[in-house]
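Pasting in a structure now, in structure tokens, and then I'll have a few things to ask.
On to chain A.
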Amino acid sequence: MTRVSTAARDGGYTFAYLDEQTKRMVRRAILKAVAIPGYQVPFASREMPLPFGWGTGGIQVTASIIGRDDTLKVIDQGADDTVNAVSIRAFFARTAGVPTTTRTQDATIIQTRHRIPETPLRAGQILVYQVPIPEPLRWLEPREAETRRMHALQEYGVMHVRLYEDIARYGHIATSYDYPVRVNGRYLMRPSPIPKFDNPKMDRSPALQLFGAGREKRIYAVPPHTGVRSLDFDDHPFEVQKWDQACALCGSTASFLDEIVTDNQGGRMFVCSDTDHCETRVRAGHVESAAGGRDPGGP
Partner candidate 1 sequence: MACDDRPLLSARGLTRYYGRILGCRDVNFDIWPGEVLGIVGESGSGKTTVLKCISARLEPSAGTVTYDTRTEGPVDIHRISEPARRLLMRTDWGFVHQDPRDGLRMAVSAGANIGERLMAVGARHYGQIRETATNWLGKVEMDTGRMDDLPCTFSGGMQQRLQIARNLVTAPRIVFMDEPTGGLDVSVQARLLDLLRGLVSDLGLAAVVVTHDLAVTRLLSHRLLVMRHGTVVETGLTDQVLDDPQHPYTQLLVSSVLHP
Partner candidate 2 sequence: MTGALRIEGLEKSFVLHTQGGVRLPVLAGLDLEVEPGECVALHGPSGVGKSTVLRCVHGNYRADAGRILVRHREGVMNMVTAHPREVLAVRRETIGHVSQFLRVIPRVSAADVVAETLRDRGTDRESADDAARSILHRLNIPPELQQLAPATFSGGEQQRVNLARVLVAHYPVLLLDEPTASLDRENREVVIDLIREAAGRGAAILGIFHDAAVRDAVATRVVAMDTGREAA
């Protein structure tokens, strides 16, 4: 796979598809979101040439901030090669003519669904999250007016009710993705459906993190170096997932692993969900000889 590919822009489109007025409107929402970390800023979400739920919020954010000098990476569940990731990358290659990449360190903008790259982000990079439901209080308070008031008054106790239920039912906090966080000690925020494994990466990240929810018409942000704290109890502190195995391809023991079913006999293996991270490690010579997964031909 090419590391960086360039494409000629289709002149039939406005740069990055959205018209300038819309981009300006979205940028204003983003500026406000950056100014109030974790606060959900309403914006006039546009119809996009793909259905809501396929990343329209993230695409609008990316379209509004991308410039001709940017290099774009798009991941879906950590992978650069899924349909959604490929399509969105192609979309911007065609409408903005910007170079695209699969390598985290080469990208200036990374649009993501469900993961934060394993490679630590650096200052100057922007991570754009696709968000299905932005409101963390939605599950127990369906009224939007009421949740906004709860945010305003920092009435976040109910969020712990959910974690309480987890412990009461499973003995530990079983929520494993879209794990609620408190941003900058103020706003309660849904980090979008990333695994809680990635939550610590949000905390004081040097990169700018932007969140776009297209259907729900909300944008929010975590500016660089902003504190992001996962909710927990004193006697049940926040913990991330752990695996007994290492990645079957690169031998990594520190990355988020996906379980891959390899046959109909129950054979399975665990591999890095972040494909770029895994490939980089393999190229650097990290190969797991005694592959973490079971030998497919075994008993």
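Keep this in mind: a residue touches a chain if its C-beta (ideal position, glycine included) is under 8 Å from a C-beta of that chain, and two chains touch if they have at least 3 such contacts; residues count from 1.
Keep in mind how these were chosen: all candidates are chains of the complex that A comes from, given by their letters.
All values reported here derive from a predicted model rather than from experimental measurement.
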Chain A: touching candidate in this complex (1 or 2): 1
Touching residues (chain side chain A, partner candidate 1) in the complex: 140, 149, 153, 155, 157-158, 160-162, 164-165, 167-169, 232-236
